[in-house]
Every structure is written in C-alpha cells, then in structure tokens.
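Since the structure comes first, as structure tokens, the remarks are kept for the end.
Only one protein chain is missing; all other protein chains are in place.
Each chain carries a letter (A, B and C) given by its place in the written order, and its residues are counted from 1.
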Amino acid sequence: MSTKVVTTPEIMIGAISRMLYGLGHVAVGSSSPIPGSAALLARALSGGRMRVSLLGSEVHNPFTDGGRELFDCAAQGRIDAFFLSGGQIDGHGNINLVGLGDPRQPKVRFPGSFGSAYLYHLIPRVILFREEHSPRTLVPKVDFISAAGTSLDGEYRPGGPHALVTGLCVFSFDKKRAGFTLESAHTGTTKADVQSATGFEFQSAPTVPETAALPVDTLAMLRSRVAHEIAETYPAFARSQWGV
Amino acid sequence: MSTKVVTTPEIMIGAISRMLYGLGHVAVGSSSPIPGSAALLARALSGGRMRVSLLGSEVHNPFTDGGRELFDCAAQGRIDAFFLSGGQIDGHGNINLVGLGDPRQPKVRFPGSFGSAYLYHLIPRVILFREEHSPRTLVPKVDFISAAGTSLDGEYRPGGPHALVTGLCVFSFDKKRAGFTLESAHTGTTKADVQSATGFEFQSAPTVPETAALPVDTLAMLRSRVAHEIAETYPAFARSQWGV
Amino acid sequence: MMPDTATLTVDALAARIPDGASVAIPPDYSGCAMRAVAALIKRKARNLHLIAVPAGGLQADWLIGAGCVSIMEAAAMTLGEHGTLPRFVAAMKAGTLDMRDATCPAIHAGLQASEKGIPFMPLRGILGSDLLKLRPDWHVIDNPLSPPGDRIVIIPAIRPDVALFHARYADRNGNVWIGVRRELMLMAHAARETFVTVEEIVDGDFLTDDAKGAGTIPALYISGIAHAPRGGAPVGLAGAYPADAAAIAVYARAAQTTDGFRAWLDETILGNVPA
Partner (left out) sequence: MMPDTATLTVDALAARIPDGASVAIPPDYSGCAMRAVAALIKRKARNLHLIAVPAGGLQADWLIGAGCVSIMEAAAMTLGEHGTLPRFVAAMKAGTLDMRDATCPAIHAGLQASEKGIPFMPLRGILGSDLLKLRPDWHVIDNPLSPPGDRIVIIPAIRPDVALFHARYADRNGNVWIGVRRELMLMAHAARETFVTVEEIVDGDFLTDDAKGAGTIPALYISGIAHAPRGGAPVGLAGAYPADAAAIAVYARAAQTTDGFRAWLDETILGNVPA
C-alpha cells in the first residue's frame, strides 16, 4: 500500500503533523479531516505524550462539559494547537467563512464562522489549511472577516496564525509584519507556480525547498492506523483517501 | 404522639408552611431545619404538586449541575420561595450573617452570608425565620448588612422579604414602607410581649390574632412522615424535636 | 410524573411550540428531535426563530425549506461531509432569511448568561471580526478591571422560548438522561420551556441513580416529553443508532432545487403519494 503515489492531502497531513511535534494538547474542529489525520499521526508518533481532541468523534474526544468545553479549554490555555480554513484567506491572515458579496444576500454562501472568531485569538498555534490553492481562495483582501489575523495593541491575544498549508506549499506567518512567508513547495511545484496561484503578496527566500516527504514507515502508519482512527469521524474522507 | 404539647418550632413550621401553599418550587438552604420541615410539610399537603429542593439532602435534591445550580435556578425565576435567617435582623429587613463589631476583628462572628446577598434579591417570596425573638436578634440596625431588605429604584430586584417568623410571632413585610407588620402572635404571647422583645419599630393592627394552630392530622403528618424526611438532612434536629 | 412535565404525543408536543417562537436546537451530533421537526412542518409552523447551538444541520434545512423559519441564528450551517445545506443556501441567495451569523462560543455564552440570569456575558476574541458589524446586539466595552485598551466583547443573554431535542431516556418523573451532551442541559436551563422526544421512557428515578444522575436534566426544567422511537433519525443518536448516510445523501441531492425539495417533502415528511 505504501508504494501507492503520495497524494496532496498526504503531503499536507505530513507538513501539518511536523508542526505539532512536542505539543501536549492538539484540538481539531469541524470539517477538518486533513488536520484531524495530521493530529492523530502526530499523536501516534508521540508515544502517547500528546492528547488529541477531535470534535465530532466519540472516541478521540475527552470532553464532558458540552459544546462549550472546547472553547473554555482554549481560553484556559490548555490547547496548544488548532486548525482553521476559509472560503477565502488573505495575506494578512484574515479568514472568511461566511460568503462572497453582501453577507445578507451573498453571491456565494460559505458554512459560517464556527469558532474561528474566538479560537484564532486564544490558541497559540493556529494552523490554516486549504487544499485548493488559487487566486480565488488566497486573496488580497477577504470579502468578510470571520476571524482577524492580527489585533490592535492592547487587545488580549495569546493566539493567532502560525502557518498556512495548501495543496501547493507551506507558508509561515509573521505576526509583526502581518504577512506570510513561503517556507517550502510541495513536490513538482515551483516558487513561480506558487506566485501565480496566490492572490496575495508574500515573502520568500531566493530558493524555496521542497516540502519534506513523510518517511516510509510514517506514511505506512498514516495509511493504516491513522486511516482507521480518522474513519470514525470522517468516513467519506477515509474511504476516498485510503479505501478504509 | 399528637397529644404531645405543640412546640415553638412546630408553630413556626406551621406558620411557614401555610405561606407556601400553591407554590410550584420551594428551595431550602443550609442550616434551615425549620423551613425545611415546613417545605416538606407543604409538599406533603400539595398532593405532589410542589417541588422542594433541600440543600444538603441526597434525596430531596433535584440538582445535577453542581453548587451553582440553586443560584442559577433562582435567577432563571424557577424558585418561588426561599428562607433566610440572621444573627441580626433589622426593621428594614436587612440581615446580618457576618458578625458583631468590626468584621475584620469581630466581637462575635456568625457563619457568613451564604447565598443571602444574592437570593434575597432574586426569589419572589423570601421568608425570614429566627426562633430567638429578642432585642439582641431583632435590632433597629444591623451591624453588618449581609443582604439588604430593599433596593434603590432602577436596580433589578424581582425578589425580597415576604415575612418574618420568630418564636413569638409572624410579621409580614411591606416593601413600600420597608418595614414589618405584626400579623399574629403565637399561643400565649401578647402584642405587648412582642413589643418588648423586638428591637425595631413595627406596625400592627389594634388587635393581633393568635397564630393559627396546625390541624391535628397535619400535626400528625409533621411528626411522622415529615420528621422522617427531614431527618436525612438534619438528624440532630429531628431527634431533638421528634425523637426520630 | 410531576404535574408541570406533561407526557405528550409527538404532534401534541409540536403543537406546544407556537408560531413566532424562538427555538434552540442542538447540533447534529447531539440528539435532534427529527420526528418533532417533521410534526412542526406538518402543522405548518411559521416565523420560527431558530437558534442553532451552535451549528445548524439537517433539521434547520428541513424547516427553512418548508417555510417555517424567518430568523436563523447560528455559528455555522452545514451537513458535514454531505456538504452545504441546500435550502439554507437558496434562502440566503434569495435574501429571504434573516441570518444572524455568530461564532460558537458566543452562542454558548449567550445561553450561559440566561442560565445565570445575567444580562450579558463577556467573551474574549472576536475583536476585528466583521461579525461585529452583522451583530449590532453584540457590544464592545473596555474591560473595567484593566488599564484602557483592553477591549472586550459582551454577548447579550440568549433566552429561547423553547429548547427542542431528542434524547435516549426519560424516567416516569420526567427527568431526561443526556449523558455527556451537556449543551442540552445548558439549552434547558436557558430556555423558558423545554420539549424533549425520547427513545424510551423507563422506570426508576434518574436523580437518585448513581449511574444516571450526573447526565440527567431534572424534570424541573422539562415542560413536555414525547415517546418517539428512532425520533433522531436520520441524523442519528449517539450510542443508539448512527446517521443514515444514504437518506441524508438522498435529501442533499433532492433539495438542490425547490421542486426537488417539495417532492422530497411530500413523500418523506408529509406522507403524500406523489401524483
């Protein structure tokens, strides 16, 4: 099975899971099969030292105080990393989960902001993910700010964006500059490819490394143990990715 | 057993229970064996139409959200009556549960304010009780206001004092005047007895009726069924009153 | 059963939820009273103000498609892996739904404010979000306990007229067992009235049962209970039966068009044989 070609979601899972090494508690929200797989992979590699809280799971879910506990737990400083996506993501780290055009009568309606407007401010390491990397998704300015990438001085903000992982590359986020930096491009993607597919300005080194591949045994672990673990919460994703 | 002389606590229990007829939910706080017995008696007479929540009981306690639920429930408007006492009670309905003299180094220290400062404001019918009726307990002005009898205009106050039941008599409370009115005196007590034992000013009709006695079958119910029910939470009280 | 908790049929329960009521509903993983929702549709409920706690799913889409909803309050509207909610999206594009976008913890905080009987709850985060423009009822104040510059959002209390959900068990005293699904307890504490459909009504008293007590909403908060086996289908009920993915997929396809939704509604909810 490990001889099967590595897919883009697998590259993204690998890139995200590497950002989680050494953390104590990683939480995963709704509609997040790629981060969920990455978190479960990082946990599998941690030797039991990492907790993963997977919203919607009945097994990988340590919460007993109802829907609010994830948010309370984040505000208590007990969650180290979380994941957000967006119908649009802009170069300042703002994300749009509401829609395009007038939000009262949108041209395109997205699902809604979920907990983003809150968790983005409170969890130290928020990793943005979006498989579709295009000028349509990565825009200069979002139509609607569900959650703001940066805050005014004096505002309480222990959390914020850490990185953005797409189907083409990995960006880091620089809070001082309120902008992204290209860190690596996935196999077969050039810096020019990334530039032409990205609607916002970003910085990068003169040469951009390739996103590191998962070691063979880690990939095998993803495709077996983790595939089965994530299937409980995301059966369609697990089936389409790994046939489980 | 019903031929035994009626005790002062039993007269108080009878007077309080009559104030509870027709209510839907009566809650009883800490250190409240007399109101607890009155509430359980009123429930027994209600044919199951009254709920009683008895703090400290494991049987007569409907709460499943921890220590805060009683207070939340009151603020939601779901509790019709409650009971408070005081080391001192003054003629404006203020109660003192903290102590005499400087609260930082008191001459006499009482247990503390419990939930009084809150529940007195939120529960419509708060019945004050104090068996010892003397100038020492019923004072012109309390040394320390744990909970205020009345509030300023504009302040949110759906609740407040309804009556004061002592070992000698029953007072009602007039919110407009912020003062008590003598409604009845217990068997063998005159209006003059009440006046000489009371440290605060109060109003009364020219003739004051005797506090109504419990019907014989109700007294029997108190001494049997209710005595056993209250014994779970207040064993020493039930033993000393009814030998159960 | 205590007199203020009534045992009802599903239709009678739905009849206790008046037109114009604000109705708090749980997310798809927490016990949705789908049979009661169908009864609301059958009785042609109108102008409901749905409050999703915190995300709306299949039941919200059914009600929106059937014309029962005028105001929708939610942090998100989604069918999960089945994609978007077709009738919700259609209503938004048509501009016919008063959508009050929120963020999950703000809905919990607003309900907790009602639970505590306080006018508002402060909440961190949110600053800089355009949600503040869509929500004139959310205010930003300076934290009175901090030096200037520490702005904080305050969320007004959310007091639903009704909380409506499905659970596994009620006892004959009207206590409802919800296990770890504490958002249902929050909803019941916050709402004026709570109506529940259950898989089973069982003997015993959950409040004096060591194993059940901790996961029980006391009858005190429950206005009416209806016995509705499989009342949570097709969304599913944790510990009892899974989501019926095929039925949900059928719906998601059918409801892409107004006509398709109508035909689905006629056949599946209203029980009419298609002409």
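Basically, a contact is a pair of C-beta atoms (placed from the backbone, for glycine too) under 8 Å apart; a residue touches a chain by one contact, two chains touch by 3 or more.
Source: prediction; values computed, not measured.
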item: Chain not shown, its touching partners among those shown; value: A, B, C
item: Of C:Ile41, C:Ala109, C:Val176 or C:Ala219, the one touching the omitted chain in the full complex; value: C:Ala109
item: Among B:Ala147, B:Ala163, B:Leu182 or B:Met221, residue touching the chain not depicted; value: B:Ala147
item: Which of C:Gly95, C:Gly149, C:Gly204 or C:Gly239 contacts the chain that the document leaves out; value: C:Gly239
item: Residue, one of B:Gly47, B:Gly67 or B:Pro206, that touches the chain absent here; value: B:Gly67
item: On chain B, residues whose C-beta touches the chain left out of the figure; value: 30-31, 56, 58, 63-69, 71, 75, 97-99, 103-107, 109, 111-122, 144-148, 150-156, 234-237
item: Chain A residues touching the omitted chain (full complex); value: 24-25, 48-49, 51, 58-59, 61-65, 68, 71-78, 122
item: Footprint left on chain C by the chain that the document does not show; value: 109, 112, 116-124, 139, 141, 143-146, 150, 152, 154, 156, 178-180, 182, 210-215, 239
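Here is the rule we use: only the chains that are shown with their structure count from here on.
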item: Chain occupying the most central position, where position means C-alpha average; value: C
item: Between chain C and chain A, distance of the C-alpha-averaged centres to the nearest whole Å; value: 28
item: Rounded Å distance between chain B and chain C, as computed from the means of their C-alpha atoms; value: 40
item: Separation of chain A from chain B, taking each centre as the mean of its C-alpha atoms, in whole Å; value: 59
item: Where chain B touches two or more other chains at once, by residue number; value: none
item: Multi-chain contact sites of chain C, meaning residues that touch two or more partners; value: 185
